[in-house]
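Of the protein chains in this complex, all but one are displayed in their positions.
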Amino acid sequence: MFSHQKVLQYPAKPDKPDALFAKKIQEILGGQYGEITVAMQYLFQGWSTRGEEKYKDLIMDTAAEEIGHVEMIATMIARLLDGAPVNEQEEAAKDPVINAILGGMNPQHAIVSGLGPRPADSNGVLWNAGYITASGNLLADMRSNINAESQGRLQVARLYEMTEDKGVRDMLSFLLARDTMHQNQWIAAARELEEKNGIIVPGSFPKELEADGFSHSLLNFSEGEDSKEGSWAAGQAPDGGEFKYESKPKAHGGPQELQPAPQYVYPK
Amino acid sequence: MFSHQKVLQYPAKPDKPDALFAKKIQEILGGQYGEITVAMQYLFQGWSTRGEEKYKDLIMDTAAEEIGHVEMIATMIARLLDGAPVNEQEEAAKDPVINAILGGMNPQHAIVSGLGPRPADSNGVLWNAGYITASGNLLADMRSNINAESQGRLQVARLYEMTEDKGVRDMLSFLLARDTMHQNQWIAAARELEEKNGIIVPGSFPKELEADGFSHSLLNFSEGEDSKEGSWAAGQAPDGGEFKYESKPKAHGGPQELQPAPQYVYPK
Amino acid sequence: MFSHQKVLQYPAKPDKPDALFAKKIQEILGGQYGEITVAMQYLFQGWSTRGEEKYKDLIMDTAAEEIGHVEMIATMIARLLDGAPVNEQEEAAKDPVINAILGGMNPQHAIVSGLGPRPADSNGVLWNAGYITASGNLLADMRSNINAESQGRLQVARLYEMTEDKGVRDMLSFLLARDTMHQNQWIAAARELEEKNGIIVPGSFPKELEADGFSHSLLNFSEGEDSKEGSWAAGQAPDGGEFKYESKPKAHGGPQELQPAPQYVYPK
Amino acid sequence: MFSHQKVLQYPAKPDKPDALFAKKIQEILGGQYGEITVAMQYLFQGWSTRGEEKYKDLIMDTAAEEIGHVEMIATMIARLLDGAPVNEQEEAAKDPVINAILGGMNPQHAIVSGLGPRPADSNGVLWNAGYITASGNLLADMRSNINAESQGRLQVARLYEMTEDKGVRDMLSFLLARDTMHQNQWIAAARELEEKNGIIVPGSFPKELEADGFSHSLLNFSEGEDSKEGSWAAGQAPDGGEFKYESKPKAHGGPQELQPAPQYVYPK
Amino acid sequence: MFSHQKVLQYPAKPDKPDALFAKKIQEILGGQYGEITVAMQYLFQGWSTRGEEKYKDLIMDTAAEEIGHVEMIATMIARLLDGAPVNEQEEAAKDPVINAILGGMNPQHAIVSGLGPRPADSNGVLWNAGYITASGNLLADMRSNINAESQGRLQVARLYEMTEDKGVRDMLSFLLARDTMHQNQWIAAARELEEKNGIIVPGSFPKELEADGFSHSLLNFSEGEDSKEGSWAAGQAPDGGEFKYESKPKAHGGPQELQPAPQYVYPK
Partner (left out) sequence: MFSHQKVLQYPAKPDKPDALFAKKIQEILGGQYGEITVAMQYLFQGWSTRGEEKYKDLIMDTAAEEIGHVEMIATMIARLLDGAPVNEQEEAAKDPVINAILGGMNPQHAIVSGLGPRPADSNGVLWNAGYITASGNLLADMRSNINAESQGRLQVARLYEMTEDKGVRDMLSFLLARDTMHQNQWIAAARELEEKNGIIVPGSFPKELEADGFSHSLLNFSEGEDSKEGSWAAGQAPDGGEFKYESKPKAHGGPQELQPAPQYVYPK
């Protein structure tokens, strides 16, 4: 059960309107690694956690926080759109800056949402649930979370470079900090789980059922042997095995041949 | 530039046809974490790697390998569909096994692809590029890869449980092994990069621009304090900071209020 | 800012597991008119409401409630999947009930989410934000909400018919009641707004700019005149105009002709 | 069965080409509430209407009309694109207006459709059938139609503000009028049905199976009690019940807890 | 401008209800090559044809016909769903036929559309406009049409094999015939255009701007030389050139290397 307070976790006030940046910052609202993604991902992970209360609580803490981040960015976008110029042509001929804004803003900010945020990325592509992960395996999901917070913080850092607005930058500095914490916490959680279950996901699949002759070999399918120089080509692997390097990978299966098709699928 | 050999990396021959399992195994061909996803993800990462030849080569080695995995599973599906019963009703009344097959197979395996594989998941949902990640930041992408191989191996393990067919299980044992290697290699690469660039992505964003009072606090937005028991709530964080726990998170921003809308968006 | 309590608004406990129904009830979790849709729709509407605090609060009350409904149905699905049989063939031959389950369950409930809910509809199609509406015009959005709660309650009623499980039916009886309330509240709000702004959305568009000779005529583009019998073909229209009926609609525009294409788009 | 006449319902001739506006007006062709949506929605509703000839005919009349609207807007777009400048850089340096056009037009209007309309919205996102509704319940669908025509007319009004072209505005004035009529007709139809079947959809679900203690309460899940001031918080509800207001909503369900996962889904 | 007659082009009456087949036949309504696709494709092609009245009329004739085909299949699905059993469990245990239906029908036929057709394929995936083509080049589009009618007729033929219902088969025999005509007509039109504009699309691109040393060589990127046996490896090509066969394709470009990334995208 959820409840809502009518205050923001952190200020979300731009110094001045900027319809072009409103378009760009949509990426961290409704893009692949935007706040909708992490909010929904953590909700589904939390609701699917079976036992493991400590982890479940951590996930739900963060899920509820992230809905608040969606709220902050949604608010920022609405404020960036205040007074957005929507008419074209006439002024455009006169003022090249307005000109670029008219040409470059997300038209749906004017036509569809009436100066509100859109559940979409910086190109206007609508958010979809193919962006989220909740697998029922805690370590797998911690890794998904580490990735999501890494990609997310990277995008925030890039957006920080793309504006000089102090109010926008202030909010981004907060999101950067929270993404630092979230990377830290998911890494800490993953380390705990790796100690318990081993480094390879899933840890409980019987080793003897795996074709383990293939479990530690780097197969050189791209010409050149630069990859041989890395820590992944020789020495001890993270799971304790011994890395090998196969210069010319062999084919172990036969030809990719199929039986003829039956008449009832009309191959001709 | 790519070239193709007409042999499979490993055998992909089921003991007998099984149209129901053909539907299920589509998940690891065309699902969110299927082989198309990793093949495309590594290709886009490799093609976008600027400098860093050792990593670029590792990524391209694995990309080319994964196209071969798509090929193996595509072949397996075509063979599982050999002789799939496509007619209904009459027989269904008599034989509960055929019955289940008629009701449960992917109808597009008969109607659309004529007993061939589909670029789709186990529900027939078409693959889309929202599943892949290539960010231009190597550590971020290694984390995406660790996640993808963890989710992928988990799904293969579950499919292993869902069939008794020795030929299918043999192929799955190979995929399990390769996913072990790929988890190992991406983890090794990530560790190298973390040593160079730090544990938080991106490592080069100036610390002083981050609102670092918020960088190490767990905010308890979900009732109960189970999450306080984890390694993420106190002590040293992976990036060297000190974890804190905030029982009752405060709001630092003001009310979520907006200015009235201008007439030209017709708020009324 | 949102916070989470670890209790459900209403019980979500099936009497017994039922993997087939778990698939079906996904519709009201992640379908076009499922709870994710209304939760996200109300959040975006609330965050975009400019002034009009009374409406904004109503919308946010309901948004927070709906996240709790997503939670309830997610929980129900996880419980319906407890102990779902995932193996096939052998048993199928013997037991027609298991048989139907094997053929008919959502394979991703086993392979992808590990017995957890999916952010998808009853066919496994992933939720996307094209299902939601937040226009910046309150009356338009109230109408979207009335529709959403009508479609939603209809689907719940149909699902009620499709199960005999008392625990499931108990939860559905609660959702039916809440959808009754939500229809009531949005209708009440719409009536208030219609009184203020008029019945046609948007109410503030200048009447003289509309081609009002066409504003009240039913155009009979489908043969037969059954439609002439309705209250929409004669008499006073809801906006106070006079309905007319045009038996043989005329064309007022010229031919659908275009200029030849320039060479630079290579029409040949 | 359908037939086509080679004239437009109303003129669709811009005064002059305008590639930027061609991009924007795509919203009402192929967006969520564009003409493709209403055409397809009414077709599917009409084809699914069982009995109820009067309503079926009304729906089919409007469906056929809307295909004609798609035609008009498609024509308008093709004409707005006549002579669109497609080359860049050189001229751009010299003329800031052409400049903005080159940067802001939909590139697919040049590359993909060769100066023709696209089945997509103003951001180039392709139309999909998740935008339409046909439920088999007439009142529910009338409400969907009222919403669609309200959102649609709102978008047309906003587009009217965004251009000074008299030819474009003339066509929009016609669409505004037709959307007025369509709102009127669907509201009239809905009122008829509400009188017969009651205000809550579906009207025939047995009241005694609903948890009716929850059917008229506003639950205050968002802090502050502004929402208490509305007509939805006290007094008679549209369905005849009595509205109540619950300041501090209680949890009636137990904890959101799940049983541990079985080994065969590899939770570890 | 379009008008509608309330009769079907051809009967669409199944001998008896069949909810499983209702699911399968959705493929030719709302699948990639279903009737919605061809109807929408021809409409967009027709509306975009500039001059060339003879072709434009042919395209519009067929477009209007195809909307009528959508109507026929929609009607067939509604009739196949008459009396579909929607309840589960109890009966399932007893009757394997009902059993298969319960497990195998499209649940949205009961929950969402109330026994009506869905704008979706045989797996319930919603139709989207990425399936259609309208390029502004007539010959290119004729080729798209030839393909669409070939794929479409193939799917109808396969569905014919999958049912014994005489009423269904009768309708399919009509669709097979119309697809025969449509293949014939588009092939005839393509031949006319090839005679005028040449066999390669687009025909008007200046030959001297093409790297024509590469215009007639088969590059052997897949091991083995079976492909050398075809009519495409030697002799005169359809455009009059001379086919060549390159056993070991050479690389003409340099290494796939990129410059280092600037700091402002945070590569580290």
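A, B, C, D and E are the chain letters, set down in written order, and residue numbers restart from 1 in every chain.
FYI, contacts are C-beta pairs under 8 Å (C-beta built on N, C-alpha and C of every residue); 3 or more make two chains touch, one makes a residue touch a chain.
Just so it is clear, the model here is predicted, and its values are computed rather than measured.
Student: Of the residues A:Glu66, A:Asp121 or A:Asp141, which one touches the chain left out of the display?
Tutor: Of these options, the touching residue for the absent chain is A:Asp121.
Student: Taking the entire complex into account, which one of A:Gln5, A:Gln32, A:Thr75 or A:Asn147 touches the absent chain?
Tutor: Once the missing chain is taken into account, the touching residue is A:Gln32.
Student: Given that one chain is not shown, which residue among A:Gly104, A:Gly167 or A:Gly241 touches it?
Tutor: Considering the complete complex, A:Gly104 is the one touching the chain left out.
Student: Can you tell me which of A:Gln5, A:Gln155, A:Ser217 or A:Ser231 touches the chain that was removed from the display?
Tutor: Once the missing chain is taken into account, the touching residue is A:Gln155.
Student: Spell out, residue by residue, where the missing chain touches chain B.
Tutor: With respect to the unshown chain, the touching residues of chain B are 1-9, 30, 36, 40, 43-44, 47-48, 50, 57, 60-61, 63-64, 67-68, 70-71, 74-75, 78, 112-117, 119-120, 126-130, 132, 134-137.
Student: Please identify, in ascending order, the residues of chain A that touch the omitted chain?
Tutor: 18, 20-21, 23-24, 27, 31-32, 96-97, 99-101, 103-104, 121-125, 154-155, 158-159, 161-164, 221-224, 249, 251, 256, 258-261, 263, 265-268
Student: Could you pull out which residues of chain C are in touch with the chain that's been left out?
Tutor: 154, 157-158, 161, 264-266
Throughout what follows, only the chains that are shown with their structure count from here on.
Student: Using only Cα atoms to place each chain's centre, name the chain farthest from chain B.
Tutor: Comparing chain centres, D lies farthest from chain B.
Student: Could you grab the centroid distance between chain B and chain C? Build each centroid from C-alpha atoms only and quote it in angstrom.
Tutor: Result: the chain centres lie 29 Å from each other.
Student: Note the residues in chain D that touch 2 or more other chains, in rising order.
Tutor: Correct list: 5-9, 32, 57, 60-61, 63-64, 68, 71, 75, 78, 114-115, 128, 130, 135, 137, 154, 157-158, 161, 221-222, 224, 249, 251, 256, 258-259, 261, 264-267.
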